[in-house]
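Removed from the display is one protein chain of the complex; every other protein chain stays in position.
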Amino acid sequence: MTVNFALLGAGRIGKVHAKAIAGNADARLVAVADAIPAAAEAIAAANGCAIRSIDEIEAAADVDAVVICTPNDTHADLIERFARAGKAIFCEKPIDLNLQRVKDCVAVVEETGTVLMVGFNRRFDPHFGAVRAAIDEGRIGPVEMVQITSRDPGPPPLSYIETSGGILRDMTIHDFDMARFLLGEEPDTVFATASVLVDPQIGKAGDYDSVSVVLTTASGKQCSISNSRRATYGYDQRIEVLGSKGAVAAENQRPVSIEIATAEGYTRPPLHDFFMTRYTQAYAAEIAAFVASVVDGKPASPSGQDGLLALALADAALVSVKEARAIKVSEIL
Amino acid sequence: MTVNFALLGAGRIGKVHAKAIAGNADARLVAVADAIPAAAEAIAAANGCAIRSIDEIEAAADVDAVVICTPNDTHADLIERFARAGKAIFCEKPIDLNLQRVKDCVAVVEETGTVLMVGFNRRFDPHFGAVRAAIDEGRIGPVEMVQITSRDPGPPPLSYIETSGGILRDMTIHDFDMARFLLGEEPDTVFATASVLVDPQIGKAGDYDSVSVVLTTASGKQCSISNSRRATYGYDQRIEVLGSKGAVAAENQRPVSIEIATAEGYTRPPLHDFFMTRYTQAYAAEIAAFVASVVDGKPASPSGQDGLLALALADAALVSVKEARAIKVSEIL
Amino acid sequence: MTVNFALLGAGRIGKVHAKAIAGNADARLVAVADAIPAAAEAIAAANGCAIRSIDEIEAAADVDAVVICTPNDTHADLIERFARAGKAIFCEKPIDLNLQRVKDCVAVVEETGTVLMVGFNRRFDPHFGAVRAAIDEGRIGPVEMVQITSRDPGPPPLSYIETSGGILRDMTIHDFDMARFLLGEEPDTVFATASVLVDPQIGKAGDYDSVSVVLTTASGKQCSISNSRRATYGYDQRIEVLGSKGAVAAENQRPVSIEIATAEGYTRPPLHDFFMTRYTQAYAAEIAAFVASVVDGKPASPSGQDGLLALALADAALVSVKEARAIKVSEIL
Partner (left out) sequence: MTVNFALLGAGRIGKVHAKAIAGNADARLVAVADAIPAAAEAIAAANGCAIRSIDEIEAAADVDAVVICTPNDTHADLIERFARAGKAIFCEKPIDLNLQRVKDCVAVVEETGTVLMVGFNRRFDPHFGAVRAAIDEGRIGPVEMVQITSRDPGPPPLSYIETSGGILRDMTIHDFDMARFLLGEEPDTVFATASVLVDPQIGKAGDYDSVSVVLTTASGKQCSISNSRRATYGYDQRIEVLGSKGAVAAENQRPVSIEIATAEGYTRPPLHDFFMTRYTQAYAAEIAAFVASVVDGKPASPSGQDGLLALALADAALVSVKEARAIKVSEIL
């Protein structure tokens, strides 16, 4: 079976998903919609698909699934609409920045029984996936401590920061999802501290650029997260997990792995400088997993519930930053 | 401009090139030919191209370039035929296993002025390319010594060995090309030793499975090559270059880079186990370089002459194995 | 000038310091004291020094400096006594487990003007020292975030845990000192969480075996510490520091660095399994630095004040664990 896709939103991440669909033997892009005609046309030309309005896509018999890459504040409405239209839905995170709105939206999805996958792409990275597999295979025994280091090469435009919901809900949220993916037990407290070390403008916009988080679970498992909006050496994305029998770590990735040795020392090139090149394989695997869910009619993972719980951790972290204490997730949810 | 391709030979490596063409925005596969209908049909179905005979492709106005992936002993004839037909030619190595036949073929190509690229794919590997770039940028000073380690995960079928021309002309030839690519000066002597350590059947077939080579240039630069048909840990492909100011090395590649630490030690997964996954990027870059040559009407690199010189080194090495002495390349050419 | 030493306490760490003194061209061990005659005799035999009582050492004209390796609860008294006796003092951490007692002791030392060095040996590790040097040289710009991973191969005997002051004052205290050494600014808040994941007996003894800490400074610098009493793969001791211009990290050390590649992957041996082999060089450099201070009559570093401030962070962390909030260091000091 081939899954026929429509793409809602033809921006940067939309193009990534269009390419992943094109590279998937079981998927086909039949339509694209975007408020900006030129953006839709570019995708249409590159992929040989139709340009349609969202209404037309909603009504289309030849569309099995939609990929939602529109602005954040439209996600929840579109999810509900296409869930009711009986389409399978892949939605970029976040479902919404408001937790109650996410809860309501997830409830609608559950009611309709449609397949919903939320775009936590890192779960599909082969290296992080291999970390999880090593845990599942019992290679390191029960998980005790997780360390996640996640740093961007540089800060996004200030305009982005202003609508992103802040670093905790925009950037750290990926790490919250990864923590849940690896811990094997829900975090029940969150401590976070945040400061502005990279760019004072970020502080003026009411956000932070440097974050440390500690999550704990009921049984005492611990997870540390370290975020910065600036890592001159590239896109720093590492995880390591300590278990009773050992540890497993995923190393950073670089586009070119050579080493030059001179009197000054041994030098390897910087890391990937962009999430799209770093996570190329992850985006392809993510769409493949979504397609498999649609074909099998089985629930997708990460689900709407996963989107909800990651946002709850982000919201708890924000309270923690302000109150300088560990926040129970139950205070938030 | 889009370059329209026909693929001659729809086997394993033909599929690799078809995929590279499909992924290249400036290339289009219009036809495929293969003596085995099912093979041609599989490529045609996957790429939406026509199935044609070689005669039809030769005559086709809508074909700019051919990719020759047919059996080795047909390469030289096909190159000459398509050179005369005015098509640009990408040919898998070898042009021929007979040096004189290669010389004659290259002469025909030069006469017609067509673009000919020979498939030494490793030049296009981003890591090996970065080694060459580091040399060209003067990062390590003038090259003095090159070390190439090139080992297959396991031996090919005996049937392949019998028609391959032997390990030196089939496997080491890639390293001879890499040596020329990196030394910046033609090797003028070749010493080689070879033995059968992996499988006695290989010896019975008149071939070797373990090879050590030393090349030297007129100015005294040296290159060592180490080959084996068996590396249990994967496809071992490393180069390192020593210069007066330092050294540069390209490390091995693995599909998954995690590390598991236990009481037994720190373990990383094996390397790629197949040349196709190891050199995926190289195959794409190779076709891109060929397309660029066709579009610009400029000579391709590696050229027919590069194919010729690598074969001459292989032939010299074979004499060296038998005579246990360093062979001057001028004795062969 | 040769510094003449007396060693107080001939146990495990006493032997380490005796050996460091023996290997130092500017130091000489003249006497050893221990309540257990056999222990003192072993040191005396190995080093050709006298066995004396503490009283004799206090009165000895031929002793310039003492190394205090006696039980923790005797440190502060001995420091005060030998400070008043005009001897230079090297004391193993902690000065005392009671913060007020440490303050009083440090005040006495300051009054006498003697040289006091506290045994935070890790500052003298060549790798950690090189991290600090890289910071001081401006290689990574101003420090923003520090990550310290510090895990023991296995838990100490329960009897040790009961008198050690707990993991925060016994083990994490080294990391608190390292944090201060690297941050370049005093931490002013401490958050810590701790749990029992390794051995329930540790919990019954009122202690923890797994700890995560976040320190912050007034300017917003952050430091994460991750501790466990069990790392099956060896003595895990890593630091990394992020600055505005880059990052610097010190890797783990192993006694043997080979790598074995098989069909199962690439395996390196485990790390050092004991702090004495891991920090052999550090112990030698530590005594050398102390000797240099004594010879020059200059203040030693780390000083009594450093011992005091590290303990204050540990005490703050303990309050944080119990109250689940970030503690201001000023609440403690």
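Just so it is clear, A, B and C label the chains in written order, and each chain counts residues from 1 on its own.
Here, contacts are C-beta pairs under 8 Å (C-beta built on N, C-alpha and C of every residue); 3 or more make two chains touch, one makes a residue touch a chain.
Bear in mind the structure is a predicted one, so any value in this text is a computation, not a measurement.
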Given B:N24, B:N47, B:S210 or B:T267, the residue that touches the chain left out of view is B:S210
Sole touch to the unshown chain from A:K204, A:R268 or A:K298: residue A:R268
The listed residue (C:C49, C:V102 or C:A134) that touches the chain absent from the view is C:A134
It is residues of chain A that touch the chain not shown, namely 231-233, 261-270
On chain B, the omitted chain is touched by residues 144-145, 147, 149, 151, 189, 191, 193, 195-198, 210, 212, 214, 216, 219-222, 224, 226, 228, 230-233, 236, 242, 244-247, 324-326
Where chain C meets the left-out chain, the residues are 126-127, 130-131, 134, 139-140, 245-251, 253, 255-263, 269
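The working rule: only the chains that are shown with their structure count from here on.
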With centres defined as the mean of Cα atoms, the chain at greatest distance from chain C is chain B
Rounded to the nearest Å, the gap separating the Cα centres of chain A and chain B is 40
Cα centre of chain B to Cα centre of chain C, whole Å, reads 57
Within chain C, the set of residues that touch 2 or more other chains is 231-233
